[in-house]
Each structure stands twice: as structure tokens, then as C-alpha cells.
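A single protein chain has been removed from this complex, and every other one stays in its place.
Here the chain labels run A, B and C in written order, and each chain numbers its own residues starting at 1.
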Amino acid sequence: MEATAIHALLQSRFGDAVLDYVDSYEKGSLVAAGRVGEIATFLRDDATLGFESLMSLTGLDWDGYDATGKGKSVDILGYDELGRPETSDRVGDGDLGVAYALYSPRHGHKHTLFVRVPRAAPEVASVAAVWPTAEWHEREAWDLVGIRFAGHPDLRRILLDDAWEGHPLRKDYAMPGAWQGVPLDGRDYAAGKWTEADVTLPDDVKRPEDAKLPDTGNQG
Amino acid sequence: MSETATGRGWAEQDVRRELHSELLEINMGPQHPATHGVLRLLVRTDGEIVHGVTAHIGYLHRCAEKIAEGCDWRQWMVYTDRFDYLAPINMNFGYAVAVERMLGVQVPERAEHIRVICAELQRIASHLIAIGTFGLDMGAWTPLLYCFREREEILNILERLTGGRMLYNYFDIGGLRFDAYEGFERDVLDFVNIMEQKIPEYDTLLSYNKIFIERTADVGVIDVATCRAYGCTGPVLRGAGVPFDCRKDDPYSIYDRFEFDIPYGEGEQGTVGDCWDRYMVRMREMYESCRIIRQAVDALPGGPVKAEDLKKLVKVPQGSLYTRTESSKGEIGYHIFADGGSKPFRTKVRSPSFSNLHVIEKVGPGMMLSDLVATVGSLDIVLGEIDR
Amino acid sequence: MQVMTELFARIFGDGLSPVGLLVAGGLTMALVMSLVMALCAIVFTWAERKVAGFIQSRYGPMRVGRWHGVLQPVADMVKILGKEDIIPRDADKRLFQLAPFVIFVGSLMAWAAIPFAPGFIAADLDLGLFYIFAVSSAASIGILMAGWASNNKWSLYGAVRGVAQGVSYEIPLALACIPVVMITGSLNMNDIVIAQQGGIWRWHFLHDPFLFVSFLLYFVASIAEVNRGPFDLPETESELVAGYHTEYTGMRFAFFFLAEYANLFLVSCIATAVFLGGWQPVFGPVFLPGLVFVTKAVLLVLLQMWLRWTLPRLRVDQLMHVCWKVMVPLALVCVLGAGIWMLATGQAG
Partner (left out) sequence: MSQYLRNIYDAVASALKGMGITAKHVVRKPVTLQYPDERWVLPSRFKGFIINDTNLCDGCLRCAKVCPVDCIYIETTGKGKDRFMHRYAVDYNKCIWCGLCTEECPTFACQHSLDYDHALYDRKRLVYEFVDPAHPVPCHKERRLQMGFFVEQVAAAPPDPDKIAKAPRRADLPEAAPGADGGKEDERGR
């Protein structure tokens, strides 16, 4: 089924809950965050749709996503001589969102659901009951982006430590300098003042010219 | 100790109530030989019988998706290597295909063919490890060493081709970083000839060994419905009897030109979807990969290996796309959100092992401890890809 | 023992009383046996690695001691003796320290009744075979002690598995030997060997088809008895990390190691004496009896190693299935069959 037809079907079934048709590289529908659960159930159970497979569930932070297409991924003020970015410490704004990539093994069509939630109250209905695989994906979205999933059976952090603070994939996330006493920035061994004692000019390196014939007999 | 979900099969003979005994909570991992990396399974057991499994992951987490936001499109290819470090080329392939689709770039024919050859070689290498370590989980040491011996030959070819033995960083957006060396085709064909002779040897030594069959048949059965619900893909889904393969059903690159079959589990030694089926799917896929490699080498054209009309600094127009390709573990998907800039806005990696591992919490309860080891082994997980 | 006492009698003449002779001979014999045991463990660790290596398309140890790493076990021993002896804080200290020695002593005691050559037997007991099976079961106690005292869940699993396996496989092991006892009418190891005089066709495993099956059963059961692959359930490195000796280090671990290889050789020696004619050569008169005996036993050990590096491991329930539903019935059938065979061929007294 065409994506526009799927969107029309959803719209006729759920009315206001289906907000917009998304026409990007992939086609999909923007739906209301609170009603994702029932829409998902319909998408899975309807015979003509049959979206039994949730391929991927992505949590994302729309902060800084420039609608003109000329925006920058992160808030970058500029670059130093070596091209390292200098980022601002601005507090992020903009919505958070979730994207569900769906696939119907029966009919072979795809559809992507998009959800946008305000940053202040990022709560989306859970689809873990519809597609159990979403359980871990939603935990990941909570862990990394900080989106709450209402009705999730066990919303814990999954990849980071339980005691971790903040959600790294938010655009305004600032990396802590240390965690539980362990410095996280790593030591910069090359940063120190250059002295004569540090001269370690490699003298015995082999050059590509020294390459000889690799002798690899297949042991038959 | 809390009461846990009632298991099936073995767990039905529950004598705990009579004996006033409790379940034993035992940590399998993060340093445990059967967990294939730094995975921690919290297992609740009653003697040898498992009553509950909880997987704790994240020990290898590097937040590559965050790193992506600071890299440009080409640079992040390096990090895709590090997801599935047993099949980096397949990871590269997925990312390259994803970005090329968004850019609308036509990859030169020669590059496409070399890509397919590399990806299939890598698939064989990854399956060899899966088979070898699965045998090791069953206590058979020797097949592991044989598998590694054959894998070395693949690594030798890839080393000559790319310069790396483990992490290649060979694919580039719009093609390859450099052309194949002279004699590449012959090396590949030599290897394929040897490989096809070795597979029957593995079959005799391991696949059709009675003890091995007893250990794997009817063990860890994952049926189609569970696979769909838990998002299991790759050999796990095919082992459950569904001939689904992204190379055929959602074709990318030039896979639609090649003739190959999709092996799937038929319950030859036990139930459809048991460990033996998953194992055998991998074994047979190696044959199919050899077939694809032969066809790709035969059809290998000359010409450039990089798309001509691509700038050094790629800028992907705004929009999002979920692209999936078939890695050796299953469906590797990249859900990419581009904002028109020179860096990915958000890149979600849907890794196959992540979903494949999740199912262990469902099928784990009710089996014996040894069966749990067998099931985890048959899922063929790679923690670098789960934790990203 | 006779050899030793005779030797001492020759050296000291009448200087020693018969009791003194007995004590001196016994002590020397014990020393010799311990040395043989340590030596065989050392040789077999090396052999195991070489066998595994060549089976797996590699070399195994190559660097220590010039030719094929022959001194590798020595280097290992030096290393293992230099290791710190760690006792986990929450372990049951006494049991933890005692366990390796219980296993070791159980295996050492069994060596007393092995007839290496005519007269070269530490204790020529009338109940020799019975004695061997009795004392070698002590290892199960040691395994349980080690697993329990370690206060480690994985070790406990290994210990429970090990004891269950050891106790179960004693039965087919002993049952498989009964036909031989019926034929020779004796439990004395010397008598059993002497009964096989006169070439390979007189050896017990070729006596009749039932005895051949008995020999195979004994061989399989003996692998299980010494906890080696494909029956290495107590140690399953892929499931239980290392089983009951997970927490052991240094010398105490070495004792486990020593006991494993000594047991390996022990069961092969029993098989040699009971089924393969002991020191009797394949044909002709008795010639270098000790060497013949050891050669046969070593070949059996190599066969066990070959099996270990070929086969996958069984599961716990399958292990018990094989024992109680396959091997015990088969062994009983063999006992019955051997008896009928004896009646039919008129060997029964």
C-alpha cells in the first residue's frame, strides 16, 4: 500500500491524532504522542496494513534542526585551527521526538511514524505491548534522549549506568568532567610543553618499500 | 528473593515449595566465557534449571551516535567499523548505502562489485566465528581453531586489500577508498575453492555429530511470531523458517543481479527454530556467499571506484531515511536524520544483535543452564554492536 | 613391594628386621609411586598440549627447551609454585585448604594396587580391583569439599555436577570389570594379568564379544570418572568458568592438575591390567614388562586425549541418561552374556 493511502487510512480512523503527512526520503505520518499506543495496535492488527515488524525506534532531539536546511547539527560557534569545534553552553530548546520505522512482512510496505513532544514534558505512550522489541529501544531512548514512555513495563537506563546524570544525545548535553571520581576527559599526552627530553624521533620504522612478498600458503 | 515467572518444561517439576528452598541468583558475566564479550546475564536458577534471565548491557557503550554529531559524514564511517568488529565491512556497507541513497549518488560498477565481494567474504568470516564459538560453547574446541584458520585466509585477503586485519574503513561514501590490488580476483577465487571443500569437514566434525545434535536440537526454540515481535532478524529469523533476507526482499547495491538461495530452518533434527537450525542456516549461508562471490568476481568490470561527482565534504539534504542492509548477524539499519549540514543531525543505529539478544529474556526461562549457554551462542551476538 | 623388600634385604642383609624391611620397602615404594605420579602428570600436560596442538593445525608449546617445548611443563611448574596462594575471604578455610589433598591422596592410594611388572606392585592385595574402586571414589569427597568451601556459586555447581557424575559412573565402571572377575575368579590384579598370558588372543578384551563391549563401556565410563571431555561437566569452561577449582591458585591448583592427570593415567593402567593383558606382550614371551605396561597405558591416554579434542560436551541430564539408561543396562547385559558364554564354552568351574 502506498504511504499516502496508509496516511489517509490512519487519518480516517484516528482523525485529530494524526497530525501531518511526512514527505521526506521516507514517507510517514506525524501523530500525537499520547495516542501512539492505539495507533500502533491498529497498524499491527489491521489486515491491510499488517505492520508486524518494528524495525527501529529512534529517540531524537530536534534542537537546532534548521527548517531551512542550512542549520548546524550542534551549536557550534566556530572552529579552532585544527578544526576542533567550540560549542556554546546554551540551554537547548526545541522539541524531542520519536520515530518508528515500521515494516510489514506480509505486504512488503514501510511506513514511519513520527512523534514530537515538548522538551518540558517529554512523554510518549509506550508501544512495548504492541511490539515487545520496543521495550529495549524505548529504554534506550529514555537513557540517551530522556523521553519518558508511559506504560512501559520497566523503564530503566539500559546502556549507561543507573546512576548516570543527564541524557547524552540531547543537543545541550554537557559532558561531565568526572564521574564517581574518575576523570572522563582523558589525559592529553601530547599537550605538554615540548622539551628536548621528549624527542622520540622514530629511527627504526620500516617503510612501505620494505614490504616483501607475503607468503601465505593455504593449508589444503 | 522474589517469585519469578514460571518456566516451562523442566521448570514444571517444581519441588521448591516442599523443600522451602529459594532460587539462586547467579551472575553470568560480564566476565564469563559463554557471554561472548562483556554481557552480563542475571540468571535465576533452581539447580540446573533457569527460571529467569535479565540481560544487562552497556559495558562497551561508547555513544557512537553522539560522536556522529561531531563528525562529518565521511569521518563517521570509521566508527561504523567499531560496531560489529567481527563484520565491519557489513557495517560500513549499511552506512554507505544509507548516505548514498539520501544523496542520490550512483556508485560505480566496479566499486559495487568489490563491495559485494568484500561483504560476502566478511559474512563468511563472521559466520565462521559464530560457528566456531558456538562449538566452543558446546565444549568442542577443535572446530573453533579450524574456523579461525579459514578466517585467517579471509583476513589475509582483506589485509592486502585494505591494510587492516580487523577494522578496515575501506568503504567510502560514493565508492571505495582505493581500488583492489592486482591479483585480488585470483586470491578470492582460491579462497572460495578452499572454503567450499572445508564446509563438509565442519559438517562431519560438528554439525552431524550426535552429541552436538543432542545439545542443540529442540533447544532454545524461537518461533516466527516471537521473532517478529522481538525484532529478531538474520539467521535467527531464517532459522525459524522464514526465508527473509534484506539482500533479496529489500534489495540494495547490486544484490538483485546475483543468483543465490536463502537457507532457512526446516527442523531437520528437531523443532523449527531451534539452535541447530540457526547454526545450520549460517553453515549454508557460507555456501551461498561463495556462490555470490564467484558471480561477482566473474562480472567484475573495470573503471573507477569512486563516484566522480562527489565533493570531499559531503552535505546531505534535509530529511530522514531508514535504510537497512543484511549484515551477518541480521538487519543492520541506519535511521539517519540530516539537516542539510555537513554532519549527521542524528544517526540511530538499529543493530541486529540488540534485538536478537532481547529475545533471551523471553525464551530463557525454563531451559537448563547449559541450554542457556547454547542459546546465547546460537544467537551470535556481538557486544560492540549491542552497546554501540 | 616384593621387589623393594628384596632389594633392601639384599642391601642390608640381616641388618634390618622383617618389620623394618616392610616399613622401609613400603616407604620407598610410596615415594617411587608419588614420583611416578608427578612425572606422569608433568609428561601428560605436555603431551595433552601437543596432541591438542597438532589436532588443531598448530604446534602447541615450542619455545621452552628447544625441541618442541619439552621443558614447558617444568616452566609451568616453576611458575605455578611461584604463585600466591589465595584463599577467598569468605571461603571455609579448613576445607578449602584440605580439598586438593583429599583428591590427591585418593588417587595416590589407588596406585598401590597397580601391577606394573611381575612383582612390581606396591600392595599385592587379594581384593586389589575392589580396593582401587573403593579408594578412588574418595575424589568425589574432595570435589565436593573444594566446591563448597570456595563459597562461589559456579564452584558449587561444578562440585555438585562432579559428585553426581563421579558417583554415577562408578557403577558402570565397576560393572564392566565384573565379567573379567568372573573369568579369572579373582580380584587380585596380579592374578588378572597372569590369566591373560599367551599373546593378544588371550587378552580379556578379545575373550568374547561381551568382554569387548565391557572394555568399551569401561573406557567410556573411565573418561567420565576422571571428568574429561566429552564428560568434563564439572569443569565446563564455557558454562561454569572452571568448575570446582575456580578459586584455587598456585600449589593447590597444581594439586588438582596433578590429580587429574594422575587419575587419567590410573584409569588407563587399570584398563591395561584388566582388559589389555597388563605387562603381557602382544606375542612371544614376557619382555621388558614395565615398558610394555606403560606403553599400553600411554596409548590409552592418547586415545582419551584424541576423544577430548574431537567431541563436544554432553549436558547434565544427557550425561545421566547415558549412564543409567545406556551404560548400566549394557554392562548388566554383558555380565549376563559373559556368564552364559562361560557356561556354553565350558569355562565355568
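Definition applied: contacts are C-beta pairs under 8 Å (C-beta built on N, C-alpha and C of every residue); 3 or more make two chains touch, one makes a residue touch a chain.
Since we're looking at a predicted model, the values are computed, not measured.
J.: Could you tell which one of B:His56, B:Arg160, B:Lys248 or B:Lys362 touches the chain left off the display?
T.: Final answer for the missing-chain contact: B:Arg160.
J.: Of B:Thr142, B:Thr271 or B:Thr347, which one is in contact with the hidden chain?
T.: B:Thr142
J.: Which is it among C:Ile42, C:Ala159 or C:Leu311 that touches the chain not included here?
T.: Going through C:Ile42, C:Ala159 or C:Leu311 one by one, C:Leu311 is the residue touching the chain not shown.
J.: Contacts of chain C with the missing chain: which residues?
T.: Residues 53-59, 62, 306-307, 309-311, 326 of chain C touch the chain absent from view.
J.: In the complete complex, which positions of chain B touch the hidden chain?
T.: 67, 71, 74-76, 78-79, 81, 142, 146, 149, 152, 159-164, 167, 169, 177-179, 181-183, 190, 201, 204-206, 208-211
Throughout what follows, only the chains that are shown with their structure count from here on.
J.: Which chains are in contact with both chain B and chain C?
T.: Where chain B and chain C might share a partner, there is none at all.
J.: For chain B versus chain C, what separation do you get between their C-alpha means, in angstrom?
T.: 44
J.: What is the distance, in whole Å, between the centres of chain A and chain B, each centre taken as the mean of its C-alpha atoms?
T.: Measuring from centre to centre gives 21 Å for this pair.
J.: Centroid from C-alpha atoms only, then distance chain A to chain C, rounded to Å. What do you get?
T.: 60
J.: Quick check: what residues of chain A touch more than one other chain, meaning two or more?
T.: 219
J.: What are the residue numbers in chain C that touch two or more other chains?
T.: 57
J.: For a test of understanding, state which residues of chain B touch chain A in their complex under the given definition.
T.: These residues of chain B touch chain A: 57-58, 61, 63, 65-66, 69-70, 101-102, 149, 153, 156, 160, 190-191, 194, 228-231, 242, 244, 249, 317-322, 324, 331, 333, 335, 337, 339-341, 343-346, 348, 350, 354-355, 358, 362, 387-388.
J.: Tell me, which parts of chain B touch chain C in their complex?
T.: Residues in contact with chain C: 24, 26, 32-34, 48, 135-142, 145-146, 149, 205-206, 209, 211-212, 214-215, 368-371, 373.
J.: Enumerate the contact residues on chain C facing chain B in the complex.
T.: 52, 55-58, 153-154, 157, 229-230, 232, 236-239, 241, 309-318
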